[in-house]
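As you look at this complex, bear in mind that one protein chain is not there, while each of the others sits in place.
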Amino acid sequence: MEALQKSAREALENHKAKVIIGYSEGSGGRMRPIFVQSPAEAEKLTWNDRCTQNLAVYIAKPEVQKLGKPALVAPLPVLRAVLQLASENQIKEGDLLVLALSDGRVTELSQFSEMEEFVAKTPTHLASKDQEAIERLEKMTPQERWQYWQSELTRCFKCYACRAACPMCYCSRCTVECNQPQWIPVPAHPLGNWEWHLMRAMHLAGRCVSCGACGDACPLDIPIHLLTMKVEADIHREFGSQAGMKVQSEHALSSFKVQDKENFII
Amino acid sequence: MSEFEPKIVAFVCNWCTYAGADLTGTSRIKYAPNVRIVRFPCTGRIDFMLLLKAFSQGADGIIVSGCHPNDCHYTSGNFHARRRWMAFRNLAEFMGIEVERIQFSWVSAAEGAKWADLVNSTVNRVRELGPYDAYRQMAASSWQ
Amino acid sequence: MARIGVFVCHCGENIGATVDCARVAEACRKIPGVAHSVDYKYMCSDPGQTLIREAIAQNKLTGVVVAACSPRMHEPTFRRVCSESGLNPYLCEMANLREHCSWVHEKSDVTTDKAIDLVAMLVEKVKRNKPLHPIKVPVTKTALVLGGGISGIQAALDIANAGHKVILVERDPSIGGHMSQLSETFPTLDCSQCILTPRMVEVAQHPNITLYTYSELESLDGFIGNFKTRIRKKARSLDEKLCTGCGLCTTKCPNKKIPSEFNTGLGMRTAIYVPFPQAVPNKPVIDREHCTYYTKGRCRVCEKVCPTQAIRFDQEDQIVEHEVGAVVVATGFTVKETDFFPEYGYGKYKDVINGLQFERILSASGPTLGEVKRPSDGRVPETVVFIACAGSRDPAKGIEYCSKICCMYTAKHAMLYKHKVHHGQAYVFYMDIRAAGKMYDEFTRRAIEEDHVQYIRGRVSRIYERNGKLIVQGADTLLNAMPVEIEADLVVLATAGVANEGAEALAQKLHVSYDSHKFFVEAHPKLRPVETNTAGVFLAGACQSPKDIPESVGQASGTAAKVAALFSMDELTREPVVAVVNRTAPPLYSTCVGCFLCQSACPYQAIEREEIKNRNGQVVKTIAKVNPGLCQGCGTCVAFCRSKSIDLQGYTHEQVYAEVMELLS
Amino acid sequence: MTSFSNLYKPYLLRIERITEEAPGVRTFRLAFTDQQEKERFHFKAGQFGEYSVFGEGECTFCIASSPTRSDYIECTFRQMGRVTSALMNLEEGDTIGFRGPYGNVFPLEAWQGKSLLFIAGGIALPPMRCVIWNALDWRDRFKNITILYGARTVSDLVYKHELQEWQTRPDVNVVTTVDPGGETPDWKGKVGFVPTVLEKMAPSADNTIAIVCGPPVMIKFTFPVLTQLGFEPDKIYTTLENRMKCGVGKCGRCNVGKLYVCKDGPVFTYAQLKEMPAEY
Partner (left out) sequence: MQKRSIRRAQINVLLEKLLSLHQVIYAPQKLGNQVDFAPLRDLQDLTLDHIQTVRSAKAALFPPVEELLRYQRAGVETELQDRDLTNLAEQVLFGTRPCDAAAIAPLSAVFTTDDQDAIFARRLERTTVISVSCERSDGDCFCTSVGVGPGDSRGSDLLLTRLQDDEYLAEILTAKGEALLQLAPELFGPEPAESKEAHLAKVQKRFDWEALHDKLAGAFDHPFWLRTALACLGCGACAYVCPVCSCFDIQDEGSQKKGRRLRSWDSCGLALFTLHASGHNPRSIQSQRWRQRMMHKFSYMPDQLQQLGCVGCGRCSRACPADMNLIEQVENFLFA
């Protein structure tokens, strides 16, 4: 904690960053994103297991951009989101600083190559509760899975907190907002919800950094993060690529290998 | 009551499977009339959203077919499509969609007989599975 | 609402006997937006076409659906009819009632119902069709030919003779390529130089050809008909205009012990040199790596002896730029060196050589002036072992493919050796003899039957030296893998033909695809063998895969024909079925967010970056832009784009969506 | 039990005539399919409606025809989004939905005895056309009537025939202008941006009402010119075009400060605008 605050303070004092985007203790046991602009405020920064929001989501926000160069307090998923955003031309080298967190240590990273190295040596497996939840679903019969997702997704009221919380959902017009044609029904009815969540997961295929921020953001506790995590895990297994590991990387769904698996095609 | 006749939508590429289905015609090979072909330039153009739309509109089965690997008119559209299908199929399966109702296939312009077989086998399989009521009910419940 | 005309064709009995065409027309009449719906016996006949023409005029149709045969058959016909009637041809679609319905189903209501569905689907599509106009692209009628080997020479001459300008770029100081190194050529055994040299001279003198030797491609931008190229002219260290090619400098140069590339290291050259006597241009170049002046700072003998003061030590590389309309890639190949083969001594035995080296030994202009002498001691070898498939067809060596030319040149080598050393023994180890080609099999048979070359089917496992002899150990698979051991004086490896070093980098500059062996990939293995996936970039010769001379020349002429066809037009007309990135009102300008993940999905490198500027000229965002000159309309990017910012004209989101929704409604 | 009527149920109107105004701009003349509805229907200048293409949705435009001509209503729209694109595909004889009239009005009655100065830009002439015709039909109630209309290019000018008609009338002063670069060789009007032309025209503010409709940037630069010319803020009228869905002050979309553009507008005076947050 002190290490984080110290790094943040130094980054501000040495003008390496104009604002530190980090976590602070919020209300009701919740964590709150904080935008630290003066060294004195750095003491509010904290870091614990409850910090599940992916702060990379703020990089694209115009109001935040106006504050100047940011330094992101970055547990692994935030760091991976930064790299994935970079690979998608959304940020340039030098646009931001990262205060990477691992094992209680804070590492200041400014070059993408440093971030790549850092990510490469940090394990990227899913949290065990998510892994178990996916496996539990995989073990169900298709009918049970259908029922499960029907009952979960039918509850969705389309507040789009999942989309808003996702650093990779930075499109200025989401497909749900395309109305010529209206691909996804606007209302939060069962079909509209089903198509929205399936599409969201597909659009994150090969891009999801498996941070789980979407699921955490859902006010109704719908485990939608399992969808994107599952797709991402499959892509990793089948094609060997993982989002948010390298800036110069081929996106899993816009590249191919001649020998890709096709046992489901006749 | 008459036997259930499945509705099948086929999304095919223009250069291989559409031409293959033309050959089926020129060869006068008969197959089940349950299928409706929608023509695309390439399997790479086929949006997974269209598959969802087909189910929501009441399709009982779907065929997606294009050129064999390395035969794509555009060289690699089918390779890209193949990856996309893989991801889509796994996700659909994970969400409980009956993926056995979706048949992915390669049918070349020379495989007129294969096209007929593909349609017949898909129709038969879907006929055994019965109407896709689960999906239809979800769509219908959105209309209450 | 739109005003769509539906025209249902009976195709005589072909459709009419199975589908109730009148009912189809009747049902379509009820579709909102259908202003006219009729059936007729033969829509493609003159009266049928007239029917359509009149209906377009009378009913002010905004779209037409012809329900007849496959669009692959008559779409051009009916689109032309529409066009002649003043309706944009792309407002016409065909429903396939014959191949996809009447010919494949029994006569029944169900079949007619299907026919109605198919037409209704196309009606919904046509309602959303937009008038499209063929894309016109201007053509710069200059071809860039990369590589001055026989393929490049042939392609350049053919294109130049068709009346177009050619820029020929050769990496080495002289054109000629591998063919100039060869002694005689199979199957006729005519002298390679004798047939090649006149072509080289023709290139140099041709008014339409600009020749850049000792030059390399720096960059290529643009698209078919409109490329911009930058060529690096490496410094020759002399003024070519002044140099007369007298050769005095090369004779006076004190640095004479440099292995000659042309002679595959078997002979020596000077630091200022002409690679071979017939070189085109016949002007020397200073090898700065070896030149004493460049390495030690003194000498300048050449400068002193040059009668025209043409030497320029301070010359720098020059970049020249040209606009070209087409590119012919004829950069050739190379062969593996003997050091690639651990089992054959890693290249440490001087008398284990590769085929190209043996060509030089056989060549009358070669280091031995055509006498067969082995490199180690200059003795005439009494026993020569030729090993075919050295590296080729060997997955363990990572080269699965057949190098194609080795069977033939090995037979030629053995034959020429026997012609020169009558008492000598020639053995050939081979896997299969692949002699498919005009007079080819006869040629190999002659080697075996007339020249008594001993062919042993089997592989050589090892070569080692014993008492000044090379012991070749192998097995004869035709004799139950009986071990064979031959004491040889010279071993010639028919090493695998492989892609040139730098092929990958060149492919990336050219935006053409290459295979796992770095050979360039043709657009279609059967039907478009000389084109690449990048429109306007063509292939000739062994850069695509190892080829012999006739095949290379044939392909070069084929390529030249493609280029000439391209240049026969002032403008290219392309189908408007291309992808387009949307534009919206500011401040968004486009829904594209510039992730550029579509770029790698495009098989044609058609997706470029476009900077969008606001009124004040500031760049506000960078978005994707599809180059209509390159896009072929596959739509892979369209289905891939998350924000639906790209659409494919002719198969737009609205069109295909409407088709699917209609089909099942 | 209370009797309820569905706020969102539109009238059905038939397209009687389609006029091509400019590239991507059309005018529909619409007639009620139900005679009773027609007789019950009344509107005043300045009001708007929600026009719908069933299956695509609703779209908001003003009523562009004058309430003095009650056989029909007209609307003019530019193809922009989903609904306007669908409208573009309609033919004469097709039916569309219409809800309205909604919103407040231009107080023409209160303007009696005054001069009127109309200033419009681009596709914003339609909201004004309604008032212009209304005023022309009541010509004797007003003093001078001046119309200044500008568009980006000559082809972007809408109501070309009516402009000509107004120009030939002795009792109306019409000035047309196009942005620099937008003129054609035979263009006889002025060249310049509307505020600049207005400044040069320098119309008198004496006993005059100014009605300004146009894109935000035009309005922004026109108000100061009018102020300079001596127009009081409460003598300058404009209409706002916020995004709307319900048209009846419920959906929340057109909320600007404590007002709803659909209910409390769309007609506002410059004086009112100055008091409102600039969220339009």
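Letters A, B, C and D mark the chains in the order given here, with residues in each chain numbered from 1 onward.
Note that in this section a residue touches a chain if its C-beta (ideal position, glycine included) is under 8 Å from a C-beta of that chain, and two chains touch if they have at least 3 such contacts.
Since the structure is predicted, the reported quantities are computational estimates derived from the model, not experimental observations.
Across A:Glu93, A:Glu138 or A:Asp221, the residue that sits in touch with the chain not pictured is A:Asp221. For the options D:Thr95, D:Gln167, D:Thr196 or D:Thr227, the residue in contact with the chain missing from this view is D:Thr95.
Interface note for the absent chain: among A:Met1, A:Ala40, A:Val186 or A:Val258, the touching residue is A:Val186.
Not every partner is drawn; the one left out touches chain A at residues 26-28, 30-35, 53, 57-58, 61-64, 67, 155, 157-161, 163-165, 177, 182, 185-189, 213, 216-217, 219-221.
By the touch definition given at the top, chain D reaches the unshown chain through residues 1-2, 4-10, 12, 14, 52-59, 80-81, 84, 86, 93-95, 97, 215-216, 241-243, 245-246, 248-259, 263, 277-280.
Counting the whole complex, the residues of chain C in touch with the unshown chain are 1, 30, 32, 584-588, 661-662, 665.
Going forward, only the chains that are shown with their structure count from here on.
Listed by label, the chains that touch chain A and also chain C are B, D. Taking each chain's centre as the mean of its C-alpha atoms, chain B lies 51 Å from chain D. Our note on geometry: chain A versus chain D, Cα centroid distance of 47 Å, whole angstroms.
In chain A, the positions touching at least two other chains are 175, 180, 183, 253-255. Across the assembly, chain C contributes residues 601, 640, 653, 657 that each touch 2 or more other chains. Residues of chain D touching chain C in their complex: 80, 89-91, 94.
Chain A contributes residues 88-90, 170-175, 178, 180-181, 183, 203, 250-251, 253-255 to its touches with chain C in the complex.
Residues 179-180, 182 of chain A are the ones touching chain D in the complex.
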